[in-house]
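Here the complex is missing one protein chain, while the rest keep their positions.
Coming up: chain A.
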Amino acid sequence: MWSKPGSRGLRRAAVALVAASALAVAGCGSSPDTGGAASGEGRTLTVWIMEGTNPDARPFFDEVTTAFRNQTGASLDVQFLPWASAHDRFVTSIAGGTTPDVAEVGTTWTGEFGEAGALADLAPRVQQAGLGNGLVDGLVEAGTVGNALYGMPWYAGVRSIVYRTDVFAELGLKPPTTWDELVQVGQAIKAAKPDMVPFPIAGDNEYGVYPFVWGAGGEIATQNGTTWTSALESPQARQGIKFYSELSTVHGLSTPAAATWKETDLRDSFAQGQSAMIISGSWTPKAILEAAPELQGKIGAFPIPGPTGGISPSFLGGSHLSIFEGSANQDLAWQLVQMMSTGEFAQKWGTESSFFPGTTELLNQAAASSDPLVAPFAQQMVDAGRSVPVTPLYGQVQGKKTISTMMSSILTGAATVDQATSTAAAEMNQIFAGGA
């Protein structure tokens, strides 16, 4: 820590030196990298990957490492980071000049790190490789600041509702297709299975709130030129939040404990057989079945219904592969990014992790699946995937847990929907107004 300023200067000099020599080499008539051109002999790329996305990540990366060595001669040093501490790790590595060459970056962070100058702009490389039109829109949008693309779409997922098929069959229930039906189904479960929580509403789970805001026709925030304004106080948004919270406060489909739950607590309660329906990502059923093999064959999924039919939009989140500005091997790094985000490896990663690939071609293949735990999510993603406001300032809103604070204050009765949405909107607008 205390040698930081010195080491940063040194690092910069080193980067400049390497960059200069790379230019000199390029000047000596080697063709611009067209994929093949193995130039990584003896070099090693450091790669940071989030832990837990793919339960079998290690064998996958053994294969990637072998394939990459065959293609370029370079080796990979793959390190796994837990999601929970990853943001801190990125920030401290940026500060200390110890960033990796390539990293998986959550889509909501890419703009933030990119705007701060830590990530390389991939737009020219994507254009040159002819990939410009084949990438999933939502992911490109999330990685774009101005004209720069700071992350290559790698994979994406959405949240829908996962439910217990055995409970539904026993009670003769069908997956709800409207909000009224959602309440009816929940009440039927509550009446027949008093020990079960029909549909827990987690307080600290912002991605469970958004579908109901969007489903009711509301927005989180609206953009006017370059400024953003919160839209949580609109009648539509309030109506959606009211419905969502009343599932707990009025209809009693949740439990008081859930007011402080996170998304992982939803998963745990479902795996323990305590909950009948939960809002869940496409990647969660696999983890649930691993934790509770006895639920095999008893789990299904359906898209989050719209108020009177259709599908409520759900947050399309996922990860980019980004190259750090501090990397001395950016050309080599791009070859790895391309290898992992397109073709065979992208498809394999999607299958293994239950996420969807970041290229439209592969996504459409996945959407045609007949798997009952894949198809509803694919439908939700293709038909009703949405982004949260695409501005690094929204990362600050999320960091402040504005939405979670709003929900938990409503669920505990500390504030009414109108009060809580006004408080949240004011806080959001303050951040939009200048990062304060």
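By our rule, contacts are C-beta pairs under 8 Å (C-beta built on N, C-alpha and C of every residue); 3 or more make two chains touch, one makes a residue touch a chain; residues count from 1.
Simple rule for what comes next: contacts and distances are computed from a predicted model.
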UniProt protein name of the chain not shown, from "Carbohydrate ABC transporter permease", "Glycosyltransferase RgtA/B/C/D-like domain-containing protein", "Sulfurtransferase TusA family protein" or "Tricarboxylate transport protein TctC": "Carbohydrate ABC transporter permease"
Residue among A:71, A:255 or A:360 that touches the chain left out of view: A:255
Hidden-chain contact residue, picked from the options A:65, A:144, A:405 or A:421: A:405
Touching the absent chain when the full complex is considered, from A:61, A:113, A:270 or A:283: A:113
Residue numbers in chain A that touch the chain omitted from display: 1-2, 5, 8, 87-88, 91, 94-95, 112-113, 115-118, 203-204, 255-257, 259-261, 396, 399-401, 404-405, 408, 412, 414, 435-436
